[in-house]
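Shown next, in structure tokens, is the structure this report addresses.
Only one protein chain is missing; all other protein chains are in place.
And then subunit A:
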Amino acid sequence: MATSAEAAVAGEEQLLQLLDENGQRTEHARLAAYVEDVDAEALRGMYRDMALTRRFDVEATALQRQGQLALWVPCRGQEAAQIGSGLATRAGDYIFPTYREHGVAWTRQVDFAEMLRIFRGVSNGGWDPRENNFHMYTMVLAAQTLHATGYAMGINQDQRGWDAERRAADGDAVVAYFGDGASSEGDVHESMVFAASFDAPIVFFCQNNQWAISVPFEVQSKVPLASRAAGYGFEGLRVDGNDVLACLAATRYALDKARSGRGPVLIEAVTYRMSAHTTADDPTKYRLSTEEESWAPKDPLTRLETYLRQSGQADDAFFEQVAADADEMAAGVRAKAFTFPDPVLADSFNNVYAEAHPLIREESEWFRQYEAGFADNQTGGAR
């Protein structure tokens, strides 16, 4: 007889769900209230966001295969978790992603093409995190969960009156994204301890995509990740991560709770990474095709498409239009990626310190003179 932990790992524990694998609307008293406003137009918008994210992902993967990107981090299969949770946030909320949250970034109005700057080797950041309150990607797993908690502690400070201007922004919250692999890192533990200790207005959104590169979830945790929240003294929700409605509802609920001062919430969105960890990875070496096939029917886009069609909220024309828009977007992203100018190393000296630094000045000047010493140098540093 399986223990409760074994049952949970095997995925037998009930997931919060509003749209089942067959594209049928299901009822959930607790969550339903958080999607009452979602009409046909909103649903079609969610489908469109997911489809564009997937098309972008395909295009970026192709660019990497063509040698135009150093690396790509696919998000195929995780569109519902990302679009649903991202759409639940408000403009004043601040998002700390890991490095796979391309769909979340899209919901925060970060341009798809801008996300390629990192992977094309022209930037380590890519976009201005202050423009859309969407932080830069963080390559060191889980490090950003502490930044998110600290930021949320800062929101609490604002509300105590230390920042008169920001006091008006009462109600801001933070979402920290991480994966099941990152959940093993100590920083996730510490961030949850701190968040609980200081009632920080933060939602921890874990996309459990079942694999930390080649290590399966059962090696990472003997219990559902959501159940760990109880150990920190706050609420954990286990949500069907391929159900965009459930992800939207759960995140709205969690954000409401966090921003009202009732403490953090951990959401475990159970999903599946349908492709490789990165384009440098080869999943055929560590997982069976039967597993991938078993997740295929749970595809978040197929599910929503079925619901939209069967409920008469979208027809062929809509889906054809989305596909055409997606192709046009992808072509635009590709074209824009080729316009990124090569960075100039000389500029990097300016970004190490905020205030004048003699070593930087010295090395910068040496490099400038070194560059100037080449007779054919016409670009001032971009050789």
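As a working rule, contacts are C-beta pairs under 8 Å (C-beta built on N, C-alpha and C of every residue); 3 or more make two chains touch, one makes a residue touch a chain; residues count from 1.
Everything below uses one rule, namely that contacts and distances are computed from a predicted model.
**Q** For the chain omitted from this view, which of "3-methyl-2-oxobutanoate dehydrogenase (2-methylpropanoyl-transferring)", "Xre family transcriptional regulator", "Aldehyde ferredoxin oxidoreductase" or "Electron transfer flavoprotein beta subunit" is its UniProt protein name?
**A** Hidden chain, UniProt protein name: "3-methyl-2-oxobutanoate dehydrogenase (2-methylpropanoyl-transferring)".
**Q** With the missing chain put back, one of A:Asp37, A:Glu293, A:Asp316 or A:Glu355 would touch it. Which one?
**A** Per the contact definition at the top, the residue touching the missing chain is A:Glu355.
**Q** Using the touch definition up top, pick the residue from A:Gln17, A:Gln78, A:Thr98 or A:Ser191 that touches the left-out chain.
**A** Considering the complete complex, A:Ser191 is the one touching the chain left out.
**Q** Looking at A:Asn22, A:Asn124 or A:Gln321, which residue reaches the missing chain?
**A** With A:Asn22, A:Asn124 or A:Gln321 as choices, the missing chain is touched by A:Asn124.
**Q** Spell out, residue by residue, where the missing chain touches subunit A.
**A** On the side of subunit A, residues 94, 123-125, 128-130, 135-136, 138, 140, 143, 145-155, 157-158, 160, 162-163, 166, 186-187, 190-191, 193-194, 197-198, 348, 350-355, 357-359 touch the unshown chain.
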